[in-house]
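The complex is shown incomplete by one protein chain, all other protein chains being positioned as in the whole.
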Amino acid sequence: MITAVSPFGKTGLSPAVAELDRPAAPVSPAASATSFSEALSGAATQAVATLDRAEALSLQALQGGGVETREVVDAVMSAEQSLQAAIAIRDKIVTAYLEISRMTI
Amino acid sequence: MEPVSLFDLAAQQARWLSVRQSAVAGNIANVNTPDYKAVDAKPFEHVLESSRLAIAPTHPDHIPIGTAPGAVDVREDADAVVSESGNSVSLEQEMVKAGELRRAFEMNTAIVKAFHRMMLMTTRT
Partner (left out) sequence: MAFDPLSATVKIAASGLNVQSERLRIVSENLANAQSTGTEPGADPYQRKTISFASTLDRTLGASFAEVDSIQKDSSDFPLEYMPGHEAANADGFVKMPNVNPIIEMADMTEANRSYEANLQVIKQARELISMTIDLMRQS
């Protein structure tokens, strides 16, 4: 029985989601920076959690282990949603960072 | 147990489901053949076990599908009720199996599709 699930490392999503944490470092002008990075790491953490759950339930379903269909479907959809959100926030931050770095001081 | 790639597991299950589907087809095709005994695939857990061991012991009455470890064994269903013609196929049971196979297959492809989508999401800008 496959019981252990590496934090979605094997699907290859983990490094990508970990990436989302990095842009937070260089962007630190004023007080709004904390809310950005907080928002970002919050989104990233949630994405990791929902992805973990989705992967665990999917593995169970694939092995035929009586897991409720609706549960798997809901978990996978949540994972997609939080992943999408995390990516959107990352993109906004990267854009903001590039704008800021183009400003002449 | 060591973690397994989701996509690998899905591929293995898809193969197992396909082989089982062909076994069901063979049973249904031979529902009126005298002395034909219904066959079925070994449960999926067994396939996973043997792929881990990487050594598949063979017995004369096994019909292993493929020579790779994790091969799917299809063999006679000893529990099947034999009719007076020597045939042991129950059409109802086979149809039920077919239904289960279909559902499992749908789940399998849906899971693969969703995770594939998520993979693509993370690699796009």
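The letters A and B name the chains in turn, as written, and every chain counts its residues from 1.
Going forward, contacts are C-beta pairs under 8 Å (C-beta built on N, C-alpha and C of every residue); 3 or more make two chains touch, one makes a residue touch a chain.
Worth saying up front: this structure is predicted, and the values here are computed from it rather than measured.
Looking at the complex as a whole, the chain kept out of the display touches B. Check B:L6, B:L48, B:V74 or B:M118 against the missing chain and you find that the one touching it is B:V74.
In the complete complex, the residue from B:L6, B:V39 or B:M118 that touches the missing chain is B:V39. For subunit B, the list of residues touching the undisplayed chain reads 14-15, 17-19, 21-34, 36, 39, 41, 63, 65-68, 73-75, 91, 94-95, 98, 101-102, 105-106, 109, 112-113, 116.
Methods note: only the chains that are shown with their structure count from here on.
In terms of their C-alpha centroids, the spacing between subunit A and subunit B amounts to 35 Å.
Residues of subunit A that touch subunit B in their complex: 1-6, 9-13, 16-17, 51, 54-55, 58-59, 61-64, 69, 72-73, 76, 79-80, 83-84, 87, 91. Residues of subunit B touching subunit A in their complex: 1-7, 9-10, 13, 43-45, 48, 104, 107-108, 110-111, 114-115, 117-119, 121-123, 125.
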